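The complex is shown incomplete by one protein chain, all other protein chains being positioned as in the whole.
Naming follows writing order (A, B and C), and every chain is counted from residue 1.
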Amino acid sequence: MDASFLARFQAVRSRTVKLCAPLTVEDQLVQPMPDASPAKWHLAHTTWFFETVVLGAPDPEFNFLFNSYYEALGPRVERARRGMLSRPSLERVHAYRADVDLRIAEAIGRVDPELLELGLQHEQQHQELILTDAKYVLGTQPLRPAYRDDLRRAPVTARAGWKSFAGGVVEIGAAATGFAFDNERPRHRVVVEPFELATRALANRDVQEFIAAGGYREAKWWLSDGWAAVASERWEAPLYWRGDEHYTLGGVRAIDPDETACHLSYYEADAIARWRGARLPTEAEWEHASGGLAPDAGNYADDDRLCPGDGAMFGDVWEWTRSSYGPYPGFRELPGPAAEYNGKFMSGQQVLRGGSCLTPRGHVRASYRNFFPPSARWQMTGVRLARDGGSR
Amino acid sequence: MDASFLARFQAVRSRTVKLCAPLTVEDQLVQPMPDASPAKWHLAHTTWFFETVVLGAPDPEFNFLFNSYYEALGPRVERARRGMLSRPSLERVHAYRADVDLRIAEAIGRVDPELLELGLQHEQQHQELILTDAKYVLGTQPLRPAYRDDLRRAPVTARAGWKSFAGGVVEIGAAATGFAFDNERPRHRVVVEPFELATRALANRDVQEFIAAGGYREAKWWLSDGWAAVASERWEAPLYWRGDEHYTLGGVRAIDPDETACHLSYYEADAIARWRGARLPTEAEWEHASGGLAPDAGNYADDDRLCPGDGAMFGDVWEWTRSSYGPYPGFRELPGPAAEYNGKFMSGQQVLRGGSCLTPRGHVRASYRNFFPPSARWQMTGVRLARDGGSR
Amino acid sequence: MDASFLARFQAVRSRTVKLCAPLTVEDQLVQPMPDASPAKWHLAHTTWFFETVVLGAPDPEFNFLFNSYYEALGPRVERARRGMLSRPSLERVHAYRADVDLRIAEAIGRVDPELLELGLQHEQQHQELILTDAKYVLGTQPLRPAYRDDLRRAPVTARAGWKSFAGGVVEIGAAATGFAFDNERPRHRVVVEPFELATRALANRDVQEFIAAGGYREAKWWLSDGWAAVASERWEAPLYWRGDEHYTLGGVRAIDPDETACHLSYYEADAIARWRGARLPTEAEWEHASGGLAPDAGNYADDDRLCPGDGAMFGDVWEWTRSSYGPYPGFRELPGPAAEYNGKFMSGQQVLRGGSCLTPRGHVRASYRNFFPPSARWQMTGVRLARDGGSR
Partner (left out) sequence: MDASFLARFQAVRSRTVKLCAPLTVEDQLVQPMPDASPAKWHLAHTTWFFETVVLGAPDPEFNFLFNSYYEALGPRVERARRGMLSRPSLERVHAYRADVDLRIAEAIGRVDPELLELGLQHEQQHQELILTDAKYVLGTQPLRPAYRDDLRRAPVTARAGWKSFAGGVVEIGAAATGFAFDNERPRHRVVVEPFELATRALANRDVQEFIAAGGYREAKWWLSDGWAAVASERWEAPLYWRGDEHYTLGGVRAIDPDETACHLSYYEADAIARWRGARLPTEAEWEHASGGLAPDAGNYADDDRLCPGDGAMFGDVWEWTRSSYGPYPGFRELPGPAAEYNGKFMSGQQVLRGGSCLTPRGHVRASYRNFFPPSARWQMTGVRLARDGGSR
């Protein structure tokens, strides 16, 4: 396994660096809000993960600087202060990466292969964050520069419709073998009532109609906490929208009504669904419905597009579900420091499914569970409608 | 139905007044934190509910003063400012109650009986809040006076153990007829895996052991948000505890190790369960396990005790479940203004089951779903342990 | 001295109680903002001052409850939580007053007469605060009830003009004998340049003109901190103004254009002065100019009016000066616990002069220095214009 793993290791690691290439040294440092970590920090933190969690050989200084949230691994720089770290320099972080890459290459035969795999999956998660956080950095600059000027766009043609599912006792969750995160396991039975699921995620047109209908000004569509967020954050449209334009990684563009809508919080997703006389799917419905689809066939971040498309279930936008993020029956955390990877976040968040146009291809599974607080808007988060089926 | 309903109406309404009797005019006015509304406000708000929601005849002034959160019914006094309302006086609020009681008595034959019933159930919910909020008012006074000096205590003898349940596809939720809140419906099937449930809720002794073991100082037992709350709120014990004493409605008392523990947040409940090698039950497990029990047989607030006892499933403490509060499959909100009653709070909260020693007897059902944010501690909230069954 | 002092002591003490009489028990408890202490607290705190500072015999419980800010006298209830003290009851506080009054009467010959005098002056200061804080309590109720319905108003006729002063080296401050606060001493020389002072304080008409001219929307009239306050507090008019009406202790009234304007912060006072091409006086100018006037001849709170009048220098509104509150050359704090009375507030505040229509008659001197933060608006604070004299 070593050789092929090493090739994959190097491919993933070098892709991370490549994703940062369009950013200036300065772009890679700032943190305009606590959730949007600097690219330099991502470069260092993913390396710290290999050094500390995988190799088990933490450097005391880097451990303090680049530990994210692992209480068992010691104190760390406060999350909201990551953008204050002018030192170590970006150059020094690249040297750190090179050094740890060498040490991993040497250690590959001796290190727990499951931890190595976890390190790669972790790196891929941060690749997506590098893009979403860079989008936030650039999109909130007064000058709103593009991340790349050479991104292409493809015509979007998918039409909306409904597909029916019969319901019953079904199985969801990852099988016992193969890589999956702890939170996807164990595979287990759930009851799903008959339901219908939209054939595409909502498009920008749908959000424009909600805005035009006064949806952001009418309490009755909103969860109580959502309505409070509308007031305190003065939401009038999705993040990055200004009138008919929005900021994209390719710069400011006219909003394409057919493109899948994103940068919607759970509150907005839920409100728009209710306004449409529908609802969000549960994660069980979503996973059940995704049955025959190929997770790797979507609109992922390995091409030159980096924007949503036609609302396919995989690789377009992360789709909010009405399921809160919690443990599956029989859930067990990973042993060792990785115990803090997923389990300790099981309160106050909603599950999202499917992967987005900024997710690396190959990273997502049907059982994959992403999670964000209901107020989060800086990810590529969108809406697929569901409704009760059967006797309706 | 009118006569018997009227008798019940008058019994419920007069009980509300009676619960306030041990409080001074001043005790009934203050609001030491946003969640703990003044008793005067509860007296007025429950009356407003009958006037506005049931009779549909709002008084403009009272509608602004005593609407709680019904967006469809107009603007209102900010929640955290309820304790600023020195006017109208308590006396005036009592006159308001008497007036609306008369109007209800006259209108009984003409008013939607389901709304009338909802008004009574709503009043009972606020009866419990009057007690918990008064406890907070008095318990956070520097002088810590008792609510009543004549409360009795009964010896507590229940022993802890486990009971096994086989699991399978079971039904939960309220049947289609009879009173239940919208959030308990529809009755539906869920899969429950084999599990075990503790025969009593955790006692104060269990919490004392957790404290003695350093549980409040060790991150590994805690959800991430819980650990943040421990730090920011400086939690070292349940609310109202000071060393070996705690504040009760009967005044400051020595902590009885056998009495059921309460005033625990979800975060604490979850941490203590994990420290014990167990977990919290799901709401489906809880409801399924409560099958043969009589909901009205517990330790409710109709006697002279008003403190927890031996950890029975009904009427001792509200028991946190690991289930987030969300809609059942096929959930429909009530029509009209009551639509805002339960549904709009379906984010960011956890379900609790069973009713507490401050709940009015007769108010709770097996399918009853209470809900609070995971950080809430001022309610009579406790912990019943569960663990996976079957092959263990 | 004892008999006459005792009579005065009893007169002052009973006036405090009388000022609270129009307020309900509930009005006397609430604290709608940290600055506006409850009347019950004032009743108790002034009593605590006699018991603890004058008699030197603190009751441990009351010392914790009713100490205001004396660090040397131990910990205390947090300022912003005074309105949470439903206990001790108002009745109990009245009993406390009676008890301490008796003890003072017995002790009068043995107690430091300067401390006794300080106790009375302190009580008079709180008499004024009882009125201003009650105004805030009632004026911010949704129902805006009057403090008293029987307050009379007198016609206001004074006309605006300027009076010139020659300047030179003048003396200000209190003489070495007779009662004065420590902060008024020592009397000392200052240079005053030729100046002119308005013959009356600004009237409501002047503020209405400033509003009509867009003064609250134009940065150029404002100090930097003032402009920030306008934005964050959304100031568009003085406190209590709504259109052409304002709340007064006599209830909601039409704004009388000739009545002296009040409830203006220092920032507003400064901005309006600048817009008028003038400035605020220094405290030395003010004191120098007040030379021939009788301090007790103003519009004080011993009649049935309780609202500003024609802008006389004494007893109408507290007049903001451009002087920051600091120590006079040679300033010495009082010995003992009274050391904390005035000196420790000598940062971040502005001096006000003259006394207001809510100040007890006989309390104010030409050298009297009041002080508030520049953002304060809940006191009877107004504006007298000054401008440079001489060669102009």
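In the analysis below, a contact is a pair of C-beta atoms (placed from the backbone, for glycine too) under 8 Å apart; a residue touches a chain by one contact, two chains touch by 3 or more.
What you are looking at is a predicted structure, and each value in this text was computed from that prediction instead of being measured.
Counted over the whole complex, the shown chains touched by the missing one are A, C. Of the candidate positions A:I104, A:V137 or A:A269, contact with the hidden chain is made by A:V137. Across C:V191, C:A212, C:A254 or C:A294, the residue that sits in touch with the chain not pictured is C:V191. The omitted chain makes contact with chain A at the following residues, 24-27, 29-30, 32, 61, 64-65, 77, 81, 83-90, 137-138, 140-143, 145. Interface residues of chain C facing the missing partner chain: 69, 71-72, 169, 188-191, 193, 219-220, 222-227, 266-267, 270, 279, 282, 322-324, 326-327, 329-330, 339, 344-348, 350, 374, 388.
In this text, only the chains that are shown with their structure count from here on.
Considering every other chain in turn, none proves to be in contact with both chain B and chain C. The distance from the centre of chain B to the centre of chain C, with each centre set as the mean of the Cα atoms, comes to 46 Å.
Here the CA centre of chain A is 36 Å from the CA centre of chain B. For this pair, chain A with chain C, the centres built from the Cα atoms lie 58 Å apart. Multi-chain contact residues, meaning those touching two or more other chains, do not occur anywhere in chain A.
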